[in-house]
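One structure is given below, encoded as structure tokens.
Removed from the display is one protein chain of the complex; every other protein chain stays in position.
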Amino acid sequence: MAVVTSSPPAPTKRLLESESAGRRARNRLATVLMAACLLIAMLPLIWILWTVVSRGAGLLGDSTWWTNSQRGITSRRVGGGAYHAIVGTLVMALMTAVISVPIAIGTAIYLVEYGRGRFAKLVTFMVDVLTGIPSIVAALFIYALWVTAFGFQRVSFAVSLALVLLMVPVVVRSTEEMLRLVPRDLREASYALGVPRWKTIVKVVLPTAFSGIVTGIMLGLARVMGETAPLLILGPYTSSINLNPFDGNMAALPTFINQDRNNQALDPAFDRVWAAALTLILIVMVLSVLGRLLSRFGTVKK
Amino acid sequence: MTTAATSSPPSPAATPSLISGRGTGRSGDRIFSVLTRGSGALVVVLVVLTGAFLLWKSVPSLLDDDVNFITSRVWQPAANPPAFGIAALLYTTVLSSVLALLMAVPVSVGVALFLTQCAPRRLATPLGYLVDLLAAVPSIIYGLWGAFVLGPVIAGTDSGPRRAIEDALGWIPLFSSTSVARGNVFLASVVLAIMILPIVTAISREVFLQVPRANIEAALALGATRWETIRVSVLPFGKPGVITASMLGLGRALGETIAVTIILSQPSSLEDFNFSVFYGGETFASKIANNASEFSTPQKTGAYIAAGLVLFVVTFLVNALARVFISRRGDV
Partner (left out) sequence: MAKRIDVSGLDAFYGHFKAVEDVSLTVEPRSVTAFIGPSGCGKSTLLRTFNRMHEVIPGARVSGKVMLDDENLYDDGVDPVAVRRTVGMVFQRPNPFPTMSIYDNVAAGLRLNGVKNKKVLDEVVERSLKRANLWGEVHDRLGKPGSSLSGGQQQRLCIARAVAVEPQVLLMDEPCSALDPISTLAIEDLIQDLKDRYTIIIVTHNMQQAARVSDRTAFFTIAGAGKPGRLVEIGDTAEMFSRPAEKATEDYITGRFG
């Protein structure tokens, strides 16, 4: 009958005996290894969060942390707060958003609603390139443009310009995804009513995709708020409060952290470093989580 | 059929051409179309300008450069004549990024496989989100944690892991022992690996989820175990995607600035060079960052802009290659 070969399953083998112990063992080993990888990935996250919280939480309970700047406080003195840095971070983020969001949404609309042919391919390729640009390169470009070419001073507005380069691609891609999720039928229903294309996009498509777009914006903001390189190049630190984006230095949380990072031996200063780090992480995480929650409860789901 | 019945006269004629995508002649449509096209064009212009400006502002310094830009390790841009070369920067940048990649990719693939093939659906999403959260941590905090918390544990002169590697592999110049207390490339690579983990994992997960059910069932029906099914159906299908993910991760590692700046200890003079991973150094990004205070006047910045240009070109190429790879393979 059948040619009996070396080890294909023998016809009379009982099912209960199952396959070779070796295969079973390898399967189990593989599963264990894969789970271990997950644990390896989780470990740094937990460790970092724990570190920042345990070292930085102390100062955050103090109300002066949230209301005062570092004006007059030296590295050896305890006291002062992070108000100047928090406000600076928020101001720069707002400026960045105001500039980058219209550009990004416009580009996304172009790619989804109009884009055919080579120009669209070029645009989408360039968005990809922007996604990969290191923050320091973006900062150098703005430096070369703003300072070297135009001769302006290094101000926080320039920082925002660099951050725009970093935020645009994030918002473009997420907006694109959301726009593509809006069903074709919806657009066609609008056209069939005689609504012109641009109005359809503005009044039908965008509102439907709105929460997803907002998510993308928040995630983009979370990313740029944590960027340090543009601040190093274009936005020197100051210990006082300054809300003018075109004049003088403006503080931000990353530069606040960076300011004293070499002063490990000086407790007052170093405590502030960790506290500022915790503040930054809190803001970034809150934005990220809010953004994701919004996308889960929004109109158009992934 | 319904032509004249509507209340707004121009629409019936306009409707077919709206759907076909050609301009209707309506001013609103035309303006809008110009605006959106303009946004796209602006994006293109920005990228081109970036390259162009970097090139323009670095050329004078490059021309003045007294030594070979690519092969020299000297860095004296303020000297007269200026002399600066990126060889050391290239070495440290590539070494740290490649090591980070080697450490991150296997773990990422393991996580992605676990989440897509082993974990129950309800758990997979929140767990995946937790891994994504690694990407939300700002790089400066990675730098702080890496330098002050992780460093003493794995990379200090008498910490376990470093000692173990030095003892076992110290005869290879790459792993030879040095006196650098903590700010070494090894530590930077580990932190970079953690930073690129979320990107590589996210893309790998997406790819593994796209394996056609038919191929998985074919393996299962032959009596394959889960691991065997992964080997036979999931991994071969996902290989191009994982490669793409790795290249994007590599691009990220190459350009990382502040974390590396905080972690790596700068050698006292760049003449003092050592191949070992337990030595300090500077990457393109950290070199620029370390000297950012000098940027108050444009004169001294040419060399750094040149370094930035190299970084731009390298990350551009890596990312472009990754995208070409994606589109070549397409959706299988």
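The chains carry the letters A and B, assigned in the order they are written, with residues numbered from 1 in each.
The working rule: a residue touches a chain if its C-beta (ideal position, glycine included) is under 8 Å from a C-beta of that chain, and two chains touch if they have at least 3 such contacts.
Note that the structure is predicted; figures quoted are calculated from it, not measured.
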In the full complex, which of B:Trp56, B:Phe237 or B:Phe325 touches the chain missing from this view? B:Phe237
Option touching the unshown chain, where B:Leu62, B:Leu174, B:Ala218 or B:Ile243 are the choices: B:Ala218
Where does chain A touch the missing chain, residue by residue? 1-3, 5-9, 11, 14-20, 22-23
State which residues belonging to chain B touch the missing partner chain. 120-121, 212, 214-215, 217-225, 228, 232-233, 236-237, 332
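The criterion applied here is as follows: only the chains that are shown with their structure count from here on.
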Taking each chain's centre as the mean of its CA atoms, chain A sits from chain B at a distance in Å of 14
Which positions of chain A touch chain B when the two form their complex? 9, 19, 23-24, 26-27, 30-31, 33-38, 40-42, 44-45, 47-48, 51-52, 102-107, 109-111, 113-116, 119-120, 122-123, 125-138, 140-141, 143-145, 147-149, 154, 165, 168, 172, 188, 191-202, 222, 225-229, 232-233, 236, 254, 257-258, 261, 264, 273-274, 277, 280-281, 284-285, 288, 292
Sort out for me which residues of chain B touch chain A in the complex. 6, 8, 10-12, 14-15, 18-19, 21, 24, 26, 28-29, 31-33, 35-44, 46-47, 49-50, 53-54, 56-57, 106-111, 113-115, 117-118, 127, 129-131, 133-134, 136-145, 148-150, 194, 197, 201, 223, 225-228, 230, 248, 251-252, 254-258, 262, 285, 288-289, 292-293, 295-296, 298, 301, 304-305, 308, 311-312, 315-316, 318-320, 323
